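With one protein chain held back, the other chains of the complex are shown just where they sit.
Here the chain labels run A, B and C in written order, and each chain numbers its own residues starting at 1.
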Amino acid sequence: MKKKRVKLITGRTIEQGMFIEHKTSKEYFDATATCFMNERLIKELDIEDYVKVNTDIASIVLRAEREKGIPKDLIFIPMGPWANFILNIDIGLSGMPSFKGVDATIEPTDDRPLELKDLIGLYKG
Amino acid sequence: MRVITLNLKYDGSIPVEAETITPDSFSDKSKEEIEELSLYLGNKVVKLREIFDVSVEGSNTGIDDVKIIIKGNAYRIKRIGEGMTGGEILVEGNVDMRCGSMMRGGKITIKGNADSWTGQEMVGGEIIIEGDAGNYIGSGYRGALNGMSGGKITIKGNAGLYLGEKMNGGEIVVEKDADMLAGLEMSGGKITIKGNAIMPGGEMTGGDIIVMGTVIDRLPTFKYLGKEIIDNANFEKYVGDLAMRRAKGSLYIKAP
Amino acid sequence: MNELIIKNGIVFDPLNNIKDEKKDICIRDGKIVDDVKNPKILDVNGLLVFPGGVDGHSHIAGAKVNSGRLIRPEDGRRSLKPKTSITMPSSGYSVKNVFSEGYDYSIMGYTTVVEPAMPPLSAIHTHEELRDIPMLDKLSLTLFGFNWFVMGYVSRGEIDKLAAYVAWMLKRTRGYGIKIVNPGGGENWKWGKNVDSLDDQVIHFGVTPREILNDLMKVNEILDLPHPIHVHTNKLGQPGNYNITVDTMKLASGFETQRGREPLHITHVMFSSYGGENWKTFDSKADEIAREVNSNKFITVDVGQLMFGDTTTMTADGYLEFNLQKLTGFKWSNSDTELETGGGVTPVIYSPTVPVNVIQWAIGLEAALLINDPYQVWLTTDHPNGAPLTRYPEIISLLMSKEKREKEILQVNNAVNKRAILPSLDREYEWNEIAIITRAAQANSYQLRDKGHLGIGADADVTIFDIKPNEIDPSKDYDKVEKAFSAAKYTIKGGEIVVKDGQIVKVVSGKTYWTNAEFDEYYELIEDDLKDWFANYYTVNLDNYGVNDVYLTNPCMIRTNPTIGSRVRLA
Partner (left out) sequence: MIIKNVVCPFCGSLCDDLTVEVEGNEIKNVDNTCKLGYNKIVGYSHGRIEAPLIRDKEGLKEISYDKAIDEAAKILCNARRPLMYGWSSTTCEAIEKGIELAIKIGSLIDQTATVCHGPTTLGIQEEGKPSCTLGEVKNRADLVIYWGCNPFHAHPRHMGRYSTFTKGYFTNKGRKDRKIIVVDVRESDTSKVADIFLKIEPGSDYKIINALTSIIIGNGDILPEEIGGISKDRLEYIAGEMVNANFGIVFFGLGVTMTGVKDKNIGSLSRLVKELNRNTKFSLMPMRGHYNVSGAGNVFTWLTGFPYAIDLSRGYAYYNPGETTANDVLARKEVDAILVVASDPVAHFVNPSIRRLAEIPLIAIEPYTSATTELADLIIPVAISGIEADGTAYRMDEIPIRVKKFIDSKFKSDLEILTDIINRIDRYE
């Protein structure tokens, strides 16, 4: 399976904001369980619809979506529970977790993103 | 010499604030009085004896011949040695944040790792960290003008970010690597990094930073002054940070 | 009925001409009365009794103060005090949290404090903080000095509209009076510039500081506002500014008020009494300033005393803060407010070894010592600009003792002997004069008829200091004076003992005064202008602008009579 190192950034999008009060809605899921990537990156890795993003603490499966303006070595995930599942914090510094500029690898996958309930379920136990 | 041994029996994850563990505070107290000292565990007060078993050997005439030994993993004991003026503390394991902050004299040795803000605003004395150190070692408080202004900190392992932030006196030696922005905003004193450093000297206006390993991502706002020999080794000397007015900081990077 | 009698105190009550008199004070239901039936007795046996203190100029609330707190956590961590069973946690030395402000004032015997700089657009913020300050009665002055409406009406000579606008704004912001900071100059600072004289033009608006001051002084009279215009002069904080200060004072000379009172107050005059051409030739011109005050009954001033140490400066004069920051290199905040005002904050360290700071220190004391009528000079530090409010006791002891001053002069840079006149001044303040400059003068100037005195009907705000005026000599026992003023034996607020032996024993919330100067059809005069300018140039809707009584603790409206001036000096 092809793998590639990228920088991960997360951030707001209007869709993420529009459905932020409706976390269990399909719209919120569509808006946030998604990874935006440069078209060339998608081609290079033979990604079809879904992508697995790995960081030093966890992995997550997201829907892959093309975006023109994004550099080839960067991926963008809207802020929310899916992005945060793979993010960490440098304790004893500024209190701000690492939401942007995080080292990650990506790879194609046939798996599907978890629903919110199941994703949160991973934290239990 | 009077040796007071504190055997840690607490293993919770809520940190204990123990700024009263100093030679100054223990110097004139009996074992029983030491056991009755107040520590802070979350929003409740606890007695020192609830956290540590205390044993005392020998006697002392002043603060300088008091030695405190802390046994066990004190990674959740904060503020040990805060403001101490003399004597000695030996931490046999790890220690939590702000150990030796505002220290004025004496010596603290940490056999394990030290967490962030160790030696914050320290004025004098010596801290030796045999393991790794967290962030903001020897730094200043949020918004304060100055960090460490005297004394010496030695880190035998790696140092975290913002080592010696706002430092304006004293000395820090790191045997291994320092993470981003060592000597950030420093105005005096000396930092020696024997391993590698990332972006050292950001916004520095004075003092010396010596990097014996490799500098990763050297900041563009430093001016190259030429070669200089320190202790028989060749260094490249830079002045900066020229993003600041009147900047006179010296950054020495070992010549390849 | 809640009754209290304070027996055997040595009372100084200047507004009622009571001086050094052993006298009982009777209190019922929060007011001073002539006698009581079943009172609680407080025998104070020869101790010094003053009316509750009134600070007429202290930055305690609002956007600037909070911005000072925000950028100075290192100041916040000084003076941390834990909560007690009745008090909330305190923080801060020069920029205190709201609780600490109330407690610290109360402990020193103060009961009423004026926040002197309220930006209208953030008036809610000022009042939210005032509401949360315990222990004190409060009032705030609304900023007008480079407001676009004001400058527009001044430039067009529309004095009636100007009056209507001021009345509307005071009501809308729940303000007490007119504050003017760097008239006109503040607008120029919004382009990075300033004014240099009373006759400089404000960029684009075609008006001068002189015109702004003159017209607002007139409006103040027309509206019968209780307090004169309260002016922070142009070029404040710059060497050689005493000229513009004297020029500003002269604007009031002979100004006809129907009320026989002064029309102009110059605030923190220390910062406006500078000679020299630059910081190297900087010297004291307190004598020139005092000469003008002594010959001009139309003005009052407050000192703005500087004390050595670390503090935070804050003012609506953004240009001043920017320049101060250029000298120190310290952190700096600026806050220009659309159409209205501006402001800045920067920390400063006043050092007894720095010639400029030593001369500044001397100037304040010189002004207090050279001005003859204590009703014309209130004691302030312009908290926290000259020094934090907690430094008052030290200043009082300096004013009362030449010996103490001489001792201090020996400790500071020698510039004080060369470029100031303090060493030559012999005057020592008496108890009665201290009562005037910390109480009576302010209450009088704000026409707070229930405050600053102990006459029948006054609010029962009383301070009892742990010192016997007949047994000590303040010129020698200055340490005792300082100690006594640092921690009141008793502070009585609205008839209740709130401080005992320097400790808060009861937490109360005070009143908030504001001035209603409405007149017939005042709103109609300016309605079109308001709607037009709000729609086009503000970013907040007219409907959503301003404050209502929800934000005030115990609101206390002062109704004026805009055509007939009737309020006169009490004494």
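As a working rule, contacts are C-beta pairs under 8 Å (C-beta built on N, C-alpha and C of every residue); 3 or more make two chains touch, one makes a residue touch a chain.
Computed from a predicted structure; not experimentally measured.
Note on the chain not shown: across the whole complex it touches A, B, C.
Within the complete assembly, C:333 is the residue of C:112, C:147 or C:333 that touches the hidden chain.
Of the candidate positions A:2, A:23 or A:40, contact with the hidden chain is made by A:23. Of the candidate positions C:7, C:77, C:218 or C:291, contact with the hidden chain is made by C:77. Of the candidate positions B:135, B:158 or B:196, contact with the hidden chain is made by B:135. Across B:94, B:116 or B:187, the single residue that touches the chain missing here is B:116. For chain C, the residues touching the chain absent from view are 61, 63, 65-67, 69-73, 76-77, 80-83, 88-92, 95-100, 121-122, 124-125, 128-129, 132, 190-192, 204, 322, 325-326, 330-339, 342, 345-346, 536-541, 543-544. What chain B contributes to its contact with the hidden chain is residues 13-15, 17, 40-44, 97-98, 116-117, 135-136, 141-143, 161, 180-181, 184-185, 199, 202-203, 219-224, 241-245. Residues of chain A in contact with the chain left out of this view: 7, 9, 11-14, 17-25, 57-58, 68-71, 74, 76, 79-81, 84-89, 91-101, 116-117, 120, 123-125.
Just so it is clear, only the chains that are shown with their structure count from here on.
Chain A and chain C, compared by their mean Cα positions, are separated by 56 Å. Averaging C-alpha coordinates per chain places the centre of chain A 38 Å away from that of chain B. Residue positions of chain A with contacts to 2 or more other chains are absent. Interface residues of chain B, counted against chain A in their complex, comprise 97, 115-117, 134-136, 160-162.
Contact residues of chain B toward chain C in the complex are 140-145, 245.
Touching chain B in their complex are the following residues of chain C: 71-75, 77, 329-331.
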